[in-house]
Structures are given as C-alpha cells and as structure tokens.
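Report on the structure given below.
Of the protein chains in this complex, one is absent; all others appear in place.
Right, chain A next:
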Amino acid sequence: MSKEIISVKNVSFTYRDSKKKVLNNISFTVNKGEWVSIVGHNGSGKSTLTKLLNGLLIADDPKNSAIYIDQLLMSENNVWKIRDKIGIVFQNPDNQFVGATVEDDVAFGLENRNVTRSQMLKIVPEVLKEVDMLPYKKTEPQNLSGGQKQRVAIAGILVVNPEIIILDEATSMLDPEGRNEILSIIRQLQKEKDITVLSITHNIEEINKSDRVLVLNRGNLLKIGTPDEIFAEKTLIEEAGLELPFVYQLKEELKRRGLQIPGSIKTEEELVDYLCQ
C-alpha cells in the first residue's frame, strides 16, 4: 500500500525575470492513494510546485535536485510519460475547456495520445457517466455551470487513467454546492481507483478531511503532517495564514472556558456525541 509515488528532493525554483526564489529547497514524498492538501498564503509557491510536478516548469540546479513520479525521474525524455500519469484540474473552469462540446473536450486527451476513434467512442461515454455528465454530451461550454465544467475537466483527465490528480484550487471559483459535488466525485474515484490526490486549497473543511497537509510559506516547506498535527501548532497555522476548522475553534473556546476535550475528537459528529455525554 504505502508505495512512494511522488518524491521531491531539494527542489528550488526561480522565475526567469526575478531574483527571488519561489521555492526554496523543498523535499517531501507522497504515498500512493493519499490525499494531500497543499496550503499556504497567496504567493507561497503552491501553483509553482504543481507545475514542477508535471514538467511545465523545470527546477533550478538539476544536478542536486530531483523529482520522481512513480519511479520516473523528471527529465526531458520522461516528461510526456509523467504527464500521462498526472492529471491537473485548474482553477478557472472556463480557461481549460478546449473542445467545442463536452464530448469533444473529454476526447481531447485521447486524441493527443492518438487513440483510435472506435476506442474513444467507447471510453468517452463511460467516463462521462462516472462524473454524471452523460446527458450533457453534446452541450457547449457556455451552457454549463461552473461545477459542471469542472466535472467535464475531471472527465477529461480521467480518460487517460492518471495515477495522480492535482487540484489546483479547482473548487475556489465554485459555489458551495458545486464544490461539494466535485470533492465527493474525486473522493469516490480516489477510493475506487487508488488515485493519489494533491489538492491546493484554502478550504479548511477540505484540509481537515485530507490524509496529510503540506504547509508552504514564502517558498519554504514549513511542515508536512496529518491535519491534526498541523492544527495543533498555533504559530504554524498563523504563519500559513490558515484558520482552524470549526470543530477545532470550538474546542479552543471550550478549553478557554475550562472544558477539556480529548484530542482524538476531529469531526463535528464526534464532538456532538462527546458533548451530549
């Protein structure tokens, strides 16, 4: 189970027209099937990190740093093989819709891999069904809601069976309903297909539900750990510009008023049960 799928070693990155390092000597690993949230202030290097992972950007100093995706070293020869393994859902649902209709868009990844048409005709409806968008097969993007467009984007990366899905603030432009829909679809897929999910997010509830959290601040990796470990460190949370989830806030407030709640309680249901006792 706990097979390493992403391994980042000593990676730094500087954009060409600036002197400041966007990422500073970052190392971490992610296991297969994990859900890892990446958090941090605006401009802390989160999006840059995801672009490094699929080779859209190349890290500084390639001799001393390395990125491995599923045992493959990121290099010019491997970059397309690595992109086959990683699917990214970007922030703006409008700007990542390539096709003129839903099915065209979903087929785009298959077209790029030169899959035959008869196979595409089989795969596309199957994948659209998984994200519950089959009735909209022929619809044009301007007639879809933001949440539906993001579901199409997910379908667009699922057609090529990625090992890793990266959500680059994929739900930040959606309404709460759309956000929950997208997250529950991805959670289900993660379980069914043992997909690894990296999610850049500011949404505290999503962070709370992830397996591990990676905290970035001004290009430095502050900590990587379970949500519990992260939420326990108050200074860390402040530095990363985060808020505590509602349950933790309530626990803090109760503690201040003299009621100790055990650390094992992490969800609203557990807290409700505990308080009723």
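By definition in this document, contacts are C-beta pairs under 8 Å (C-beta built on N, C-alpha and C of every residue); 3 or more make two chains touch, one makes a residue touch a chain; residues count from 1.
In this text, contacts and distances are computed from a predicted model.
Engineer: Can you work out the missing subunit's protein name as recorded in UniProt? Choose among "Na(+)/H(+) antiporter subunit B", "NADPH-dependent glutamate synthase", "2-oxoisovalerate dehydrogenase" or "Energy-coupling factor transporter transmembrane protein EcfT".
Structural biologist: "Energy-coupling factor transporter transmembrane protein EcfT"
Engineer: So which of A:E103, A:E163, A:E181 or A:E206 would be touching the chain we can't see?
Structural biologist: A:E103
Engineer: Touching the hidden chain in the complete assembly: which of A:I88, A:V131, A:V247 or A:L271 does that?
Structural biologist: Per the contact definition at the top, the residue touching the missing chain is A:I88.
Engineer: Can you say which of A:V22, A:V124, A:L174 or A:L242 touches the chain missing from this structure?
Structural biologist: Only one listed residue reaches the unshown chain, and that is A:V124.
Engineer: List every residue of chain A that touches the chain not included in the displayed model.
Structural biologist: Residue positions of chain A that touch the missing chain: 51, 54, 56, 80, 83-84, 86-88, 90, 92, 94-101, 103-104, 107-117, 120, 124, 140-142, 156-157, 160.
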